[in-house]
Every structure is written in C-alpha cells, then in structure tokens.
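Apart from one protein chain that is not included, each protein chain of the complex appears where it belongs.
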Amino acid sequence: MSFNTFGHMFRVTTFGESHGVAIGCVVDGCPSRIPLSAADIQRDLDRRRPGQSKFVTQRREPDEVRILSGTFIDPASGAEVTLGTPIALVIDNVDARSKDYDAIAETYRPGHADYTYDVKYGLRDPRGSGRASARETAARVAAGAVARKILPGMKVRGALVQMGEIEVDRKEWDWDEVARNPFFCPDAKAAKKMEDYLDGIRKKGSSIGAVIEVIAEGVPPGLGSPIYGKLDAELAGALMGINAVKGVEIGAGFGAALLSGEENADEMRMSNDGKPKFLSNHAGGILGGLSTGAPLVARFAVKPTSSILTPRKTVDRYGRETEVSTKGRHDPCVGIRAVPIGEAMVACVVADQYLRHRGQIGEPVDWPFIKA
Amino acid sequence: MSFNTFGHMFRVTTFGESHGVAIGCVVDGCPSRIPLSAADIQRDLDRRRPGQSKFVTQRREPDEVRILSGTFIDPASGAEVTLGTPIALVIDNVDARSKDYDAIAETYRPGHADYTYDVKYGLRDPRGSGRASARETAARVAAGAVARKILPGMKVRGALVQMGEIEVDRKEWDWDEVARNPFFCPDAKAAKKMEDYLDGIRKKGSSIGAVIEVIAEGVPPGLGSPIYGKLDAELAGALMGINAVKGVEIGAGFGAALLSGEENADEMRMSNDGKPKFLSNHAGGILGGLSTGAPLVARFAVKPTSSILTPRKTVDRYGRETEVSTKGRHDPCVGIRAVPIGEAMVACVVADQYLRHRGQIGEPVDWPFIKA
Amino acid sequence: MSFNTFGHMFRVTTFGESHGVAIGCVVDGCPSRIPLSAADIQRDLDRRRPGQSKFVTQRREPDEVRILSGTFIDPASGAEVTLGTPIALVIDNVDARSKDYDAIAETYRPGHADYTYDVKYGLRDPRGSGRASARETAARVAAGAVARKILPGMKVRGALVQMGEIEVDRKEWDWDEVARNPFFCPDAKAAKKMEDYLDGIRKKGSSIGAVIEVIAEGVPPGLGSPIYGKLDAELAGALMGINAVKGVEIGAGFGAALLSGEENADEMRMSNDGKPKFLSNHAGGILGGLSTGAPLVARFAVKPTSSILTPRKTVDRYGRETEVSTKGRHDPCVGIRAVPIGEAMVACVVADQYLRHRGQIGEPVDWPFIKA
Partner (left out) sequence: MSFNTFGHMFRVTTFGESHGVAIGCVVDGCPSRIPLSAADIQRDLDRRRPGQSKFVTQRREPDEVRILSGTFIDPASGAEVTLGTPIALVIDNVDARSKDYDAIAETYRPGHADYTYDVKYGLRDPRGSGRASARETAARVAAGAVARKILPGMKVRGALVQMGEIEVDRKEWDWDEVARNPFFCPDAKAAKKMEDYLDGIRKKGSSIGAVIEVIAEGVPPGLGSPIYGKLDAELAGALMGINAVKGVEIGAGFGAALLSGEENADEMRMSNDGKPKFLSNHAGGILGGLSTGAPLVARFAVKPTSSILTPRKTVDRYGRETEVSTKGRHDPCVGIRAVPIGEAMVACVVADQYLRHRGQIGEPVDWPFIKA
C-alpha cells in the first residue's frame, strides 16, 4: 500500500508535518557498501532550501540532515558506507511560525488541500499546511541524494524551462547557467527576464506557474518493469505526486499528438562504440516502458502557488461562506524549488528500476546480441 | 513489485502475448456480492474491439471474454455475483497472422519496443509485438468493467478531444455523440473533419497522434492516499502506462504554468444540498492528492502509431544497419481505441483508492463537519 | 496487498474454485530465457494429483496444465524458454461432482472454512469447498515447478515424517524410498506400518494428522530480507498458509526450547573448499533471517481432514443447531499430498529471496572475504 512509501526495491518512506517536531525519511533496500555521508545529502538539500533569495519563501530553515542509522565505517576502506539496512534521515523543523496559521485553521484556502484533508481525515494540522506542505519534499530530496549513488554513471539534472509566459530559448541552454541564477534557469537571458517578471508578481502578492525539465543521462537500455511498472508510468506518477504538479510529459509529450508516424519515429544507427544509437529522441529515452539508452527527458507543469494576498471566496469547516487571503511566507513561484525535487524523484525511480531489473534479469547489458 | 500487477486493494494482474494462446487478467480484492456477468464485461470490450471501422486495425478478434473463477449464483438473489475471490478473465487469441511478423523478427522498428524488449530480456516474441502489443489493453478494459461496479454512483466517460491538428470545440461537446462516430469524438463537426483527415493519413500508410480526455463523475471527496499514492499521481501513472501515451494532465494541466494564483484558485461556496461546491475546476477534481468531489478531469496524449509504410532507418539484432517498414494490420491513429482504455484505467484507480480509503478511514463522507 | 498473490520479485497469483471452470495461476517476475515447458510442470503436478491410491481422495482429476503465455521458442537454442513476461497456467476442473455438496450448502462443517467464508464474504461457493479447497494447491505446485528453475543448483525435497502416532526412524531415511510408497515416507518400515494404520482410519471414515519435512539444498548463504522479510519468517508464512497446517518449525524448532546455548550453537570450521561449514544444523540453515549455506530444514504439522463420516454438532446459515457428516471424496490424511505442496512453497520462497537478493546486492557469493 503506497501511502507514504515510494518504490519497490529502493523504498523511501517519508514522514512529518510542516510545523511538527521534524520531517524525514527511511530509505530501505539500498545496496550495501555505497559511500554515503550526511554531507552528500546536505549538498542536495541546500539547493532546495528556502530563504536563499527574495523569490522563495523567507522561512529560514537550515534543513540540516542527520543520519540515524544504516551507515557504518567500512573497516576495509575507512569510509562511511551503507550497511544495506534502513537509512533513517531526520531534518528538524526550526523556524516554524505556527501562529501565522491561526486564521486559516478553520477556513479552506482555494487551491490548497485544506478542505480535502479535513474531509478525508476528519481533522488536519493547519500549521504550515501540515503534511500537505511542500516542506515534505525536503525528505524526497534527501532520499534522492542516496538514489543518485545507486546506478553507476547516472547523472540527473533539472532546469526551469518556463515561468508564466517566459520560456527558455533552447539554443541558449547552458547547464552551468542553472546554478548561477535563483531560478535554476539554463538560459541567462530568460533568467534576466524572469527576475523582473517575478518581482512584479511577488510585489502584488500574486503567484505564477512554471514548467520544469529533468534529464537523466547514463541510464542503460532495458530498465523498466512492464506492464504496470513501466519506466514512463513510474516517472509520471513520481512527478505528478510532487506538490502542485498538474501535468507530466515524456519526450515529445503532448506535442506527439501533432506528429505523424514518420516524424515521431526515432531512427536507429550503429554508433562507433558498437552499440545502437538513436538519431532523435522524441521518445524521451523510453519505448514500450523500457529505457532505450538515450537520455530520459521528462517535463512537468507546476501550478501557481495557491497562497496569495488577494481575497478569494471560500467556506469554513462549519459550512459558512467567507473569504480568505494568505499572509504567511510563501514562494511566488513554487516551480523554482521544484527543480531539485524533480531531479530527486527521477533519481529514485531510476534507482528502483535498476535494482528491480538486476533482480529479475541481472546486471543490464548494452548490447547482448550476436554479432553478424 | 508491480511488474504486471496494477493496484493495491483492487488488484489487476494481466498476462498474454498478442499472438499467444490467450490474453487475460486476474482481478483480486474485489468486494463480494457485486453483480457481475460476462455480458457486463463484454459490453466494454466491444467498444475497444478492433475491426469495427476502416480507421482501426483490421485484425478480426471477437474478443470474447470468459469468467473462469470468482463469481457464483447468489442463493439469495439468484444473480451471478462476485465471491470476493480472484476473478480470472480469459480472452482467446483467434485471428493471429503471425507470419506477417517474420520480416521484423530480427529488425528493430523505430518507435516500437522491439529493441528495448530484446535488450532487456535477451529475446522477445515478435509476433504482433508480443507482450508490448496494444492487445494487452483488452485485459485492462475487462478489469475496468469490474472496477466500474465498485464505487456506487461513479460514472467514467472518455472522449477523443484532438487528432493531429483537429481539436474539438468544447462548446459543441455532446456525450451522446461519442457513440455515434468511429472516433469517440464528442463534437459532431470535428468528427466529420477527422473522417477525411484520417482517411488521407491511412491511405498514405502514415499515422497521427491524438489527445484523449477522461472524466469521472460521482467520486466523493477525500479519496487518495498521500503522499506517494496520491490520486493524481496514480492517475498519471495509470494513463502514462497505456501503450503510446507520452503526456498526462490533470485539470488545467500544462496550461497551469500560464496562470496566476488568482486565476487558478477554484473558489468555494456552499451548494443547496449543504455541501461545499467549487465555482471552477482548474484542479481537475484533485487537491493535495485527494479528490475534491468535483469531476476528475484527466487528459493524455497518444503518439502516432509507429507501424508505418514509409521505410525508416534502423538496425537489426546483429548490429547491421538496415531499413524497415511495417506491413501488418494497424490503426492509423491508436489514440482512437485508447478512449475505452483510458476510461478503464481511471475506473481501476478510483476503485482501488475507494477501497483503500474505506480500509484506512471507513466509508467516505461528504460533509462530516460541525454545523455552525 | 497479498490476497491471492505470493512473493515480491517472483510473484504467484492463483485463482479458481474447486468446482468452477478452472483453477490456475499467473507467475510474474520470472527471469527470461529459462527453459520451461508444460511437461516440466506436469511432472510435479502428477505427484500431487488425486486418485492415485486408496489413501487419497478418489476424485479423478487429470490436472493437465496448459501454458497460456510467457514462453516462446528461443531462436538461438530452439528450446521453449521464458520470455520474462507473465506465465499464465490453467488447469481445467473436470471431475467435479457438485451435487455431493448440496447437503452442506447451508450447513457449517466443523473444522472447515464454511462458516468463516460465509461470515466474511456474505456468501460462498460450497461446491468442493470452493476457494478454500485443497484443490487450490495444484496452482501452487505448478508455480513451484517454475520456481525450482530459478536458482541454479537448488534441490528441494520433502517427506512425510509422522502420521498420527507413527514417526519415521531417521536412521532409516532413504530419499529414494519416498517415491516408492503412497505416503512420501522416507522410511520403508514406517511406510509399511502407515499402510495398515491409515487403512483402518479410512475404513472408519475418520482421518488423522501428519508432519511433513522439507529440505532445500544448494541455497547459497546470505539469502533473506531482514527485518520483516526474513527467510525463516517467509517460510513460516508460506507453509502455514497451506490448507490444514497448524504449526511450522525451522531446524531444531520447538525442541530449541529445551536446549542450552552450548547445545544449540552450530559451531563453524573451514571446509576443504575454502568456505565455512557448520558442524551441526540446529539453525535449520538460517541465522538472523539469512541462509547460512547449510540445508534449509522446515517442518510443518497438518491437522486431520475435517471431512469425516461421524456426525458432529454444528449450526447452519439460518442459525439453527444441527449435525453434519461429510460424504464427498476425501483424503483420510491430507498430510500425504501436502508433501509436494510444501516443496513448492519452499521453492517459491527461495526463488523470490534469491531474486530480491540479486536486486539489492547482486549475485550471492560464497566467501567474499579477505584471505588472511
């Protein structure tokens, strides 16, 4: 039952409310003897951490991760490595201003999970949206940092490719640029435009949506578990499950509806290393639910932050009609911080599929076939 | 491990190769005493069945389903009902022309799963694409017919809303029209255009993509299993796992990237029946991974059929460069027959979430709260 | 959710009522390219088949298995091999005398599942006990035949070691004897005694319990998935889940309660092949939930058949007190046919654990350590 557990062989169980004692996760099924320290995880967490620019929530959380279990000093190498046992990671909640939320404890903010949590569970923790807070995703990023180490040679990178009306120019794509602006934007010029654009939105107390692209390189062909554990199906589920995501595409995505079979077919040739290669990648690296060896390409759309200053019509838990506006500390574009989260989810999916493939079939091969 | 099993409480395990002895599924976890006969399932299968117009594959499969287990005549009512035990459904493969596939037994068709299956498993059944065939989806439709009966009052309907450049006009939407044209198109005028459009594509031996929309009404609020079993996450996984699907959206979908927080927020008011209602449905019926009570709205993009007459560059299993074109019987737009399949997957997801909700919480409620 | 599915990587889903159309199973997660034909499976089914001596039920079921999917002729070898896709196996029900069961359709036989199925599901299929029939175990044996092929070198054998008061003399143990008598008894003298003993019981229309022992050799050290997927925990669950089983032991079992730490400890020495060996096997081949490399030794107790001629007090589904005796065709000692079933379950558990180990860690090793 996947309530709060993600994955089959590489399994992540997260816990925690936004303003509770702590959030965290247990990573189970990780192979043993993989070098892993808190610093490895902290690096990724720091990319997602709030309070780093005026364009993200001003909540000041150090997001310092502690490893409670599952690692040990390898007597052979002297390095901290995984034991093959569950890795428990905990991040304390420090800067929780719960009183900000008194006003909405009984009122349902449109676009938020207030009403649905109340109607499902019969109560909810309203402080910082409780379990429905984007804060939960810190635990995903922590787990993703472990996942990145499972499949040798895999590299997962993400970028914001659209914010409202502003799209990146793919000819300007520079991965190094991603770390240089507060938007994870790979196009320096677009990033410049986003700065003014988002500042205007922020000052109005409004918000805007975004599109993120995540690319995984170094994924060998053949990963995926047809029929219902297809690689693309699991990527779609993993990315749609991130807070505020409303759409997911693989490769050509919705654009594929406009393509003819001739345009869409990624033709094949032999590369110099004796392995097949694809001359295009409309498939986004996946055919029949299995990786092709080409880069995995996934995109997801993030809706605008629902916490806005303009009052909106709503009801409260007593069935009274009222209005609500949200005054807490929020991101004017939650899509920005979704970049490392998207990377983490892709890393978790691929790590899990790799271990499942190895279980059923053995180590993946690049080219197992008889030479003519 | 979800290789060929879908769902947690309502579990569907499918089996079968396109040209093997039979395909089918085992539906496990179904509540007992639900009226169910082969005729109930046949109705849905007949909507997906090939050979019904010139716009779909000419393979003539009766797709007749047999129930091997899991039902019994209720001594109380005299009706055939579920026993609560596994329901095994089998559909024999009848019109399998396997020799059509000799040419591609060793050659990888671009856009198909030939290469990825071979590289994963070390061999494949090339006849009709074996397990990777869209024929597998008949088993999904059969399971979906059972799923439709689980949640009282739920109604799941789908329609083709785009074929290549032709989009339906939502003002012309008529659910009754869906059954009247060979495209499951809800707009009679658009359907007329599609007829000529697709005929041209078919005659060229080409193919085209499409977009399908599925709407589920009568889903009570609160269904969904956060954090990793969110309703939207599972819908996305279920729909992306259908053959040839490359994108999935919920509600506003990718359009949400362009919206402001004010535009996106679905405001709430009390309806006359004393329950909350939403004044719009950008959320597509899901907030925080839980159903809101508004209709679930999901869309998915289907790529063009990869089986086309125009030769494409490829390689074979010996690493030789070659070309391939596909001569078998194929759909010029696989998106058409994806409509009942999309409905089936949505029905399975909701049925499963309903049973999981009932397990954790009890029967869903509409409005459990204290009246002011 | 494990309703009718067993295993994680090597997954078996069974279906079927005793007097329905058919019983069978879907084996999912099996590695590809493993030689497998219906004849391989039939061999094991024939050992469990009813009607082979006067000591088992006289129902005449050919128990002929058909493979519906998941195998193909390997173009490389010309042999029928697994595809890595679901293997659907079906066994038709042929000799079903359903009218024998009219008398008990509304009356609960003590020791049977009649009452519990009715109270759980609100109805049941009374013909041959429906899903609760030992007939379901034919599907387990079929799946076990596949499982036996997963781990190279593994050999799983079982024997009946006690019937009522008659125990085998372990000094007389001869594996070849097991196939020579109708009791799967490894001790020829004990088998002779059982013949008269059971004939007396059979003629009285009574029944008797038994104890079965299953031994798996060739299991490499390190298999098992602590903490909750321990090898012994899963063996216990698998064996206790066989119809009529009331107790399970590993190694010294309940006898361990009487041992001191000194007696119980299996001391270790290096064997000539450079690997550790154990000087005794109180552990039954499992320590800390992981295999030690010594033979796995499991025993299980089977209660006497509940279908007996002597009338017993009971109630019916209307709450009326009554008496019942059972006239159908039954085994006077169900323990006998439990031998191949126990073997099958052990084979399934080990196959599954092997694949899970390979997924998390890689191929098992015998002795990975630094030489001094």
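Labels for the chains are A, B and C, by order of writing; each one numbers its residues from 1.
The criterion applied here is as follows: a residue touches a chain if its C-beta (ideal position, glycine included) is under 8 Å from a C-beta of that chain, and two chains touch if they have at least 3 such contacts.
Nothing here was measured: the structure is a model prediction, and the numbers come from that model.
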item: Selected residue (touches chain absent from view) among B:84, B:164, B:221 or B:293; value: B:84
item: Listed residues C:21, C:105 or C:287, member touching the removed chain; value: C:287
item: Touching the absent chain when the full complex is considered, from B:16, B:31 or B:70; value: B:31
item: Chain C residues touching the omitted chain (full complex); value: 1-6, 8-9, 12, 14, 108, 110-113, 115-122, 131-132, 136, 162-165, 201, 206-211, 221-230, 232-241, 243, 245-270, 274, 276, 279, 282-284, 287-293, 301-308, 310, 312-321, 335, 356-357, 360-361, 364-372
item: Chain not shown, touching residues in chain A; value: 1, 3-5, 8-9, 11, 13-17, 20-24, 26, 28-29, 32-33, 66-70, 72, 74-76, 81, 83-88, 90, 105, 120-125, 130-131
item: Absent chain, residues of chain B that touch it; value: 1, 8-9, 29-32, 76, 84-85, 226, 355-356, 358-363, 370
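Assume only the chains that are shown with their structure count from here on.
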item: Separation of mean Cα positions, chain C and chain B [Å, integer]; value: 38
item: Intercentroid distance (Cα basis), chain B paired with chain A, Å; value: 26
item: Residue numbers of chain B (touch at least two other chains); value: 1, 3-5, 8-9, 14, 120-122, 131
